[in-house]
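Excluded from the complex is one protein chain; the other protein chains are retained at their positions.
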Amino acid sequence: MSDKRFTKDHEWVSVTGTTGIVGISDYAQHALGDVVFVEVPDAGRVLAQGAEAAVVESVKAASEVYSPVSGTVIAGNQAIVDQPGLVNESAEDRGWFYKITLSDPSELGALMDRAAYDSYLKTLE
Amino acid sequence: MTETNTISGNRGLQVEEPLIFEMGCEGRSGVDLPDPAPVDLDRLGGVPRRGKTGLPDLSEPQAVRHYTRLSQKNYGIDTGFYPLGSCTMKHNPRLSEKVARLPGLADLHPLQPQQTVQGALEVIHTLAHWLKELTGMPAVAMSPAAGAHGEWCGLMAIRAAHEDKGEGYRRRILVPESAHGTNPASAAMCGYSVESIPAKENGRVDLDALKAKLGPDVAALMLTNPNTCGLFESEIIAIAQAVHGVGAYFYCDGANFNAIVGRVKIADLGIDTMHINLHKTFSTPHGGGGPGSGPTVLSAALAPYAPVPYVIESAGGLELVEGARAGTKPFGRVKGFHGQFGVFVRALAYILSMGSDGLRQASSDAVLNANYLLACLKDVVSASFDGPCMHEALFDDRFLKESGITTLDFAKALIDEGYHPMTMYFPLVVHGALLIEPTESESKETLDQFIAVVRGLAARARTGEAEGFKAAPRLTPRRRLDETLAARTPVLRWKP
Partner (left out) sequence: MRYLPLTESDRSLMLAAIGASDVDELFCDVPAAARLDQPLALPRHQGEMEVERAFTRMAGKNLSAGCAPFFIGAGVYRHHIPAAVDQLLLRGEFLTAYTPYQPEVAQGTLQVLFEFQSQVAAITGMDVANASMYDGATATAEAVLMACRITKRNRAILSGGLHPHYLETVETSLRYTEISADVLPPDPLGFEDLVGRVDSSTACVVVQNPGFFGGIRDLGPLAAICHEAGALLVVMVAEPTSLGLIQSPGAMGADIVVAEGQSLGMGMNFGGPGLGLFATRDKYVRQMPGRLAGQTLDVDGKRGWVLTLSTREQHIRREKATSNICTNSGLCALAFSIHLTMLGGTGFGKLAELNHAQAVMLEQKLKAVKGLKVLPQSYYNEFAVHLGDEVNAAQVVDKLAAKGVLGGVPASRFYPSWPELAPVLILAATETNTDDDMDRLVAALKEVL
């Protein structure tokens, strides 16, 4: 089991070996409201940390998903493209956005763990 | 609430109406045309239409009833009070409609020889004269088709002026965080990057924060004044000086010019360019979303870059200039032909009707009405800023705290009371915004009734009737519509 690491922009990444799974946090899906559209990156795309990787839209808001880590995309999650509501139902599990091969695992050190993210969320209230 | 079920699905004047595509029946027509002489289709480049268009056939009585019924599902200013902040929903004079339909103005082609359209050019020229006098600015580009189009026009003139001076490296535009979304979008279309500047506690631009962001790479400040919180930017002259101090220009979003016509001279505020929404300030119909018209006034520094075409006085009368003329460097053309002429006629009819005295009185009444609403509501609805406000009053959702009722619910409850809601969730700088713009068209009696209704709803909200608010509106042709469904599974046209 891997632990999730979070960004201040509410992305998470969960890493096993050098493979990461990226999504948006439950807080983020709640803030957006009903998700109606997502765009996920194609396999093979090379992303730098912080680069625009995906798009998520609700009825009244649109937001970019920034890659929490650098690497090469393995696959986007077609399930959320077909059924965007999955992001609301299961943001931190089945509603993941893409899988990525990390090129620099040391980047993870700068991301927040769950406890740090939770206290960060408290500062936003 | 008890519902009367009917066999037809209609309920009195609330009549169900299908799509035209569901009513058509081949063999009818709403237009009688002469039979064309038979012609060979070999003049059609080898591509005559094959197959039907799929348009339904209806007779005139069916068409007239269809659109009449649809109109009855709409709320307009003619229907009632429409306090939609930032949109300026004031009475649309019917004289304007009448004169716009005079054949000598309506049945004119834009490319007729100029000697045959001197009266039309006079309309444009006279309106331009009024706009220049009312703002104190030396020039105006008449052709922009709407407010956002005027913003883009003003920024294009700014970019052209900087490029001409060899200062094309200026690529940053500063925009307050309370701005209309069109401001950053227009800036992006001119190749600019956009940076947001914060507001102070009192809802005005933070001059120190602005100064900190100014530099030699800034092209312009875009500032709405009166701003989107309904407040006059009291430090505007100092703002203009700071902007000019670094060689940047000052773009003013004139969406709220209606608050200050005849009371403030724009040129004296240090503004370089500003668009004017004729459909707001000068009462031309909004028509369910256009057409607008956004003439853009320009300072002497920017005037040479004004787009074509424009009207000048020449020896032979009025002349429409459609290309570059000596001493000018037009940045181009923003649309086909000469601007929203039909809107010009209506706006000029309003202006001539009101006159300089009436325009000034209208601004005064608009501001008085807004302050009256603010004064009569602020003890029960949380006002975001102390008065005085200009033409609109901004409230937020603090008064709904703990009630379980949102700004949206509150607005929907107003619909059942017979009002069009105020603007909601804009500007973004306060939480759950409710922006109320009464305009000068409303009588004290109308305002007093509205005040009583809002106070009544606020009292109900306090006593915890969330369910009633959540279920509103109940009395409209359709109740709350599922926007998530519409966006997740878009159905954007009729299909057989």
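When the chains are written out, they are named A and B in that same order, and each has its own residue count from 1.
Please note the rule applied: a residue touches a chain if its C-beta (ideal position, glycine included) is under 8 Å from a C-beta of that chain, and two chains touch if they have at least 3 such contacts.
Note that this is a predicted model, so its numbers are computed, not measured.
Interface note: of B:P138, B:P198 or B:G262, the residue touching the hidden chain in the full complex is B:G262.
Set against the missing chain, the residues B:P216, B:G245, B:G355 or B:G456 yield one that touches it, B:G355. In the complete complex, the hidden chain is touched by one of B:N256, B:S299 or B:Q340, namely B:Q340.
The chain not shown here touches chain A at positions 37, 57-62.
FYI, only the chains that are shown with their structure count from here on.
The distance from the centre of chain A to the centre of chain B, each centre being the mean of the chain's C-alpha atoms, comes to 38 Å. Chain B meets chain A in the complex at residues 483-484, 487-488.
Of all the residues in chain A, the ones that touch chain B in their complex are 34, 36-37, 57-59, 84-85.
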